[in-house]
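Have a look at the structure below, then the notes.
One protein chain omitted, others in place.
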Amino acid sequence: MIPIEHILLLSALLFIIGVLGVMLRRNVIVIFMSIELMLNAVNLSFVTFARSLDSMTGVVFIFFIIVVAAAEAVVGLSIILSIFRTRKTLNIDEFNLLKW
Amino acid sequence: MSQIWLVPAFPLLGFILNGFLGKRFGTRFVTFVGPLAVGMAFAQSLVLFFQMLEAEGNVLNEHLYTWIASGNFEAGINFTVDQLSGLYLLIITGVGFLIHVYSVGYMKGESGYYRFFAYLNLFVFFMLLLVLGDSFLLMFVGWEGVGLCSYLLIGYYFEKDSAAEAAKKAFLFNRVGDFGVLSAVMLIFLSFGSIEFATVNAEASTRLTEGGTLVTAITLLLFLGATGKSAQIPLFVWLPDAMEGPTPVSALIHAATMVTAGLYMVARLSHLFVLAPFTMNVIAVVGATTAILAATIAITQTDIKRVLAYSTVSQLGYMFLAMGVGAFGAGVFHVMTHAFFKALLFLGSGSVILAIHHEQDMRKMGALKNKLPITYVTMLLGTLAISGIPFFSGFFSKDEILWKAFSSPFGSPWLWGIGFLTAGMTAFYMFRMIYLTFHGDSRVDSHVTEHVRESPLSMTLPLMILAALAVIGGFFGVPHVFHVIPNGIEVYFHDFFAEIPAGHGNVSTEWTLMILSVVFALFAWFMASRLYHSGFEIASGLRSKWEWAYQLSLNKWYVDELYNSLIIQPGRLLSTHLLWGLFDQNVIDRAVNTTGAVARSVGNTIRPLQNGLIQNYALIFTLGTFLILWYMT
Partner (left out) sequence: MLNAEFVAVIQVLVYAGAIMVLFLFVLMLLSSKDSEQYVNKWSVGKILAGLLSLGIFIQIAGLFTANELQLGSKGEYPLEVVEEVGSITLIGRLLFTDYILSFEIIAILLLVAVIGAVVIAKRRFQ
């Protein structure tokens, strides 16, 4: 039985890698994949806690997280598609519509 | 239960009806409503007068509404009719009614007819408020209101620049006086805790030390207000300019009523004034000086209304002289007789002016006595009254004042001397006016001469009534020395005014002085007839010898120019350079502009934060998360 701390550390590491990916990469698709990575890291820590607490609630919650991640990826990618049609680039600096 | 409120209510109703409906319903309506409003007020004043005589303590009170109730202080709209306000009520409404009737004829055909009567009614309303109020509050409302109406009525011909300027001048000089009144009211409130006249009069001697600085300050400030309203030195210069208004306005406001408001205030607070001998001296000296100064100016004026205006200032000086020597009853008596003959003289002059087509310059008058007989006779009677010819009304009141000026403990022979000289000058210039206007050869413009006719009945009837009053009005206050009938004024005002110590002087002195002034007046009449019976020629010859005196008199002793250079120009310089240039531009504008600039620069600094770059936003998210985690662990 691996000590819980190791798995938790792994999940934190994955999470930080996702965060770095969001902040440092330019390609929009890569940023999306980093977001998915973050969500999965959280999944991992949920499972760990569920096991160590002898509870199934954590697993059910993972179920929900996966569904939401899927939905969000779908909608996000469709938005990227429609913005791409005008700007013809995937550089996130061109996606600067979130201002006045 | 006495309905005092009816008296001001009628003119107020007249104002509302004339002001709002007068234009629509036309001249007939206004002619009916305007004089009727004041006439009803006069009727009710008569009723109240007799009720007051029967009432206990000779006072009627009516409480209408509590205006201010704050802590211990209460000020209400209460009306009081006592001897002083009862007399004033009769004067205001009676003479006012006659002037309203006269105005129907005088203002006929003027555009703005309804406006005139509306303002005139409003004026009567405010004047009534002034005399009916039982506290400084209501009196001051009336005080300000009559100032306002004076402004409106002087500037009645508002298209004329000179009229608008004169109206402004009147209002501004009044304002200076108002500052005095307000300061005094505040001091009174601090000392007495109340601003009701009854309280102030009753407790004056207990709360204020006689001759002390506080009471002197209060009374001097009140007198300052009185000089503004009643045209004494130093604030008299607005009254001659006020002749720009229509003649009935000059008669009502600037002869009979508004200018007597200052006198009313002094008389009302007699108990306060006798506690300040210094102020009494100041009042007497200022009154006497104003009287003689105005008389010297009146001698050379050529505009008939200016002569009368300066005559008013002079006579008001007499009344203040009376107040200043403690002869409050005599002063009020002269207010009454002056109202009669001065209103008569003004209305008569208006009749002349109208007859020769709005010509006011006496150099273009003459030989009118046959063409305007009624006007001539009534004006002559008025002149006899004002000159103090025996048994006319002015004789009794003026003589009383002169005697008291001589004999009262506050008076002195010098004051009597000034008054004596002024009386002679008054007779001189008034008869000069009569001779120049009605006698001699006609200097009237030729194309006007054919149309000169006596004025209609609506104008001559008030003249006749006022003339009758000017003749018999004096018999209310026959001095004791005649031993014929008791002195009505003294009987009427018993115990109302403050007591002053008994004067010196005996009966024979009184007779001597009286005969002296009569002789002097007759002499002045004689001189006037010699100089002016045939017009200006003789006088012009005399003038070249005394050119400097003539110029001084004609130019009003250059008082206006003095004020201009001493006060107005420095004030303008101060405003332009200091207040506007230095303070307004540098301090205020700078503050405002700086605030704007700061807002703009803050905006410029913060705006780049929201640039739409998503990775920036993500960076800020992580920064926030870091900080939160830091605080949690």
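The letters A and B name the chains in turn, as written, and every chain counts its residues from 1.
Here is the rule we use: a contact is a pair of C-beta atoms (placed from the backbone, for glycine too) under 8 Å apart; a residue touches a chain by one contact, two chains touch by 3 or more.
The structure displayed is predicted, hence computed values, not measured ones.
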* **Displayed chains contacting the withheld chain** => A, B
* To do: Touching the absent chain in the whole complex: find that residue among B:Q3, B:S183, B:S442 or B:N616.
  => B:N616
* Asked: Contacts of subunit A with the missing chain: which residues?
  -> 1-2, 5, 7-9, 12-13, 15-16, 19-20, 23-24, 26-27, 29, 32-33, 36, 40, 43, 47-57, 59-60, 62-64, 66-75, 77-82, 84-85, 88-91
* In the complete complex, which positions of subunit B touch the hidden chain? -> 615-616, 619, 622-623, 625-626, 629-630, 633
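Assume only the chains that are shown with their structure count from here on.
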* Asked: If you average the CA atoms of subunit A and of subunit B, how far apart do the two points sit, in angstrom?
  -> 91
* Can you list the subunit A residues touching subunit B in their complex? -> 19, 22-24, 92-93, 95-100
* Asked: How about subunit B: which of its residues touch subunit A in the complex?
  -> 610-615, 617-619, 622
